[in-house]
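Sharing a structure below in structure tokens format, with a few things to ask.
Excluded from the complex is one protein chain; the other protein chains are retained at their positions.
Up next, chain A:
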């Protein structure tokens, strides 16, 4: 089937959705998504972020569709013409949807652990000249404890249902779901039942906002202070292919590897995610690439530098080892390896 998106024509299989076709083309025409997740079945059509204008229905019925269509659940038809980034109507609608999503979303990005890799943050920053018009009290929930590994912040939830679909499709018994209707709808475990399935940690990765975050990483560090590395280990439960978020030699956080649409490539088990926080547990493959406009790249002046060799005594430049003292962050002492290095230097 032939489909044209933003003047790009592509041949696709019948049954492909417009969004999938747009992703095959790539570039600017890919609509943003908050609820659609390609790795989960029957997931999409809820957030309305991926609205597109269909200017020609199909070859047989060339009339344009009167309303904007959610591209993640609209199947392509032969000869369909779609306007995504070139349609001012679709862009305006997406901005309105973003504003709706932000109505009840707290603006606590400085506190939120998801900040820096949050889909809603990216979406909101994509809105030019965005200013909130909402002056009423935002919806708030009582904090709920859903187990030792996952932190639930219901205030930040955008009700995308991704975590519910994931629990349905990946774990045998789902213990959480959406409770209540309309404005009262919330993700909950019903009588605070702890989520303890071995694959439940993937809910953290599929959550587009900071509603479900890693409790073992809570307030440990900001996303942009860590460096992502590809790593793997021999895991009996999952593929064991993960991204390690390291600060120096310390593994701050383990997540699954995410592709360019921030979707998990392979789901990982809780054991890999929460229990292996030592660099020795992992085989590190190398640094992970990130997007050019990622926050990880902000203020990053690291590039390959030639070592300047000055022909004076090394001591003049760097000082003696035994005089080197930890003057900053002194409450966080040297670790064992560093202590031994200093001790060794003192003995020499």
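As a working rule, contacts are C-beta pairs under 8 Å (C-beta built on N, C-alpha and C of every residue); 3 or more make two chains touch, one makes a residue touch a chain; residues count from 1.
Note that in this section contacts and distances are computed from a predicted model.
Peer 1: Out of "ABC transporter ATP-binding protein", "3-oxoacyl-[acyl-carrier-protein] synthase 2", "Urease accessory protein UreF" or "NADH-quinone oxidoreductase subunit I", what name does the UniProt record list for the absent chain?
Peer 2: Answer from the record: the omitted chain is "NADH-quinone oxidoreductase subunit I".
Peer 1: For the chain left out of this view, which of A:8, A:46 or A:222 touches it?
Peer 2: A:222
Peer 1: Have a look at A:15, A:110, A:172 or A:286 and name the one touching the chain we're not showing.
Peer 2: The one listed residue touching the chain not shown is A:110.
Peer 1: Name every residue on chain A in touch with the hidden partner chain.
Peer 2: On the side of chain A, residues 108-111, 115, 218-222, 224-225, 295, 298-299, 325, 327-332 touch the unshown chain.
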